[in-house]
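Dropping a structure here in structure tokens format, bear with me for questions.
Yeah, one chain of the complex is gone here, protein chain that is, but the others are all in their spots.
Now for chain A:
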Amino acid sequence: MMQVRQLFGRQVLADAISVTPDWQPKLLQRPSMMLTGQLVICQRCGQSTPKQTVRLPQGNYYCPHCFQLGRVTSNQNLWSLPEPNRFTKLTDSPLSWQGELTSAQNACSQEISAVFATGKTHLLWAVTGAGKTEMLFHGIEQALMKGLRVAIASPRVDVCLELAPRFQAAFTSIPQIVLYGEMNRPYAYKQLTICTTHQLLRFYHAFDVLVIDEVDAFPFAADPGLNYAAQQAKKESGALLYLTATPSKELSRLERQKRLSVSYLPARYHGHPLPEIKFKLTSHWRQSLMKHRLPVPVKKGLSQMISKHRKFLCFVPHIKDLAALASVLHTAFPELKTTTVYAGDPQRHEKVQRMRDGELDCLITTTILERGVTFSNIDVMVLGADDGVFSTAALVQIAGRAGRKSAYPDGLVAFFADRQTKIIQEARRQIRFVNQKARREGLIGVTHD
């Protein structure tokens, strides 16, 4: 027998399910896959697949897109119980956060509260370092007081793990659960859920308020299935808020067509403009590294940073570029303390910490450090910015690593590439655009510390 609390707003894959007799008639049962002539369409992740590629020997079909959550097979059903909102309505505010919002943040915060209260879909476009999380607090406070179920989801585990303690600290009395792929703790029914967007596939009409952070991040932008998941995971009447620093074309298109309302926050909370991207052409930089030479513009840029004793992040497109650059840097600047890091690096967290602690002058990295990770006073360079691994969103995020803290609002952002690409131009344009917008709105120069 299944605990009913495990089924509230969840969808569980099974042939059949039994709960206590009083709940049994309320069970919702949906076939897990829809079959058309040529395709099978998974009802959990929304993706369709040509039938003949996923036919099992006994004639059933399975979904190849979401099997990490337990394989959906066409002979199974998805079971759930309607979300009953078994949470206490509060008269006292559960918000223990004491900070203050700037007036621009406050305006966005009020728009967000209205979106949550009315169950609309909305996009908050806030630049890197704008203080997005704090702008959510008041809206979430009101939702929690009304006994609503709230979720914050991000495509990245790193972001979830960073958000969870901040929400726990802001709402100490509200039970919270964090859900992601590799965790060991079991699921529990809680008023506040923080999870990866992938985990949303396990919910069905659960949330009154659903916030999706970093919607431009891989894999959300690339994976329409996760978009479907967001729609499934929230109640039909529920509010959906997208947070982004670089809206994808699709989100921008919805806005132009007036199908999505948008709040803008083009300035950082400290009132300084975003460091703009300086671009320098190189000529066959990778071959130069192979010949153990630094491309001239790179060497010039680095000499400047080093003479000013700046700490910096060096982004390269691929893991194989890490060692090449590290070795050339070591020869050119023997005094410089550097190391390399990549996604699968077992010492990833220690190396990032050493950089934070000021033990290193330079961290050479692949795109993994493009977001989430904050260093207080840093310059940024990208070598091979024209490589296909860097999307406009990624480049804007990388540039956004510089100048985050009010004590050090400036930082150099230098991109090097063998050619200028549309993607690079678009990243530069977006940053100039938000700075202009912020200036027009009088948000630059109004410092808040």
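Basically, a residue touches a chain if its C-beta (ideal position, glycine included) is under 8 Å from a C-beta of that chain, and two chains touch if they have at least 3 such contacts; residues count from 1.
Please note the rule applied: contacts and distances are computed from a predicted model.
A.B. asks: For the chain that's not shown, choose its UniProt protein name out of "Sulfate ABC transporter ATP-binding protein", "Cell division topological specificity factor", "Cytochrome c" or "Competence protein ComFC".
C.D. replies: This omitted chain is identified in its UniProt record as "Competence protein ComFC".
A.B. asks: Using the definition of touch stated at the top, determine which of A:36, A:58 or A:98 touches the missing chain.
C.D. replies: A:58
A.B. asks: Thinking of the whole complex, not just what is shown, which of A:73, A:154 or A:339 touches the missing chain?
C.D. replies: Residue touching the chain left out of view: A:73.
A.B. asks: Suppose we count only contacts with the excluded chain; which residues of chain A make the list?
C.D. replies: Against the missing chain, chain A presents residues 53-54, 56-58, 60, 62, 64, 67-68, 71, 73.
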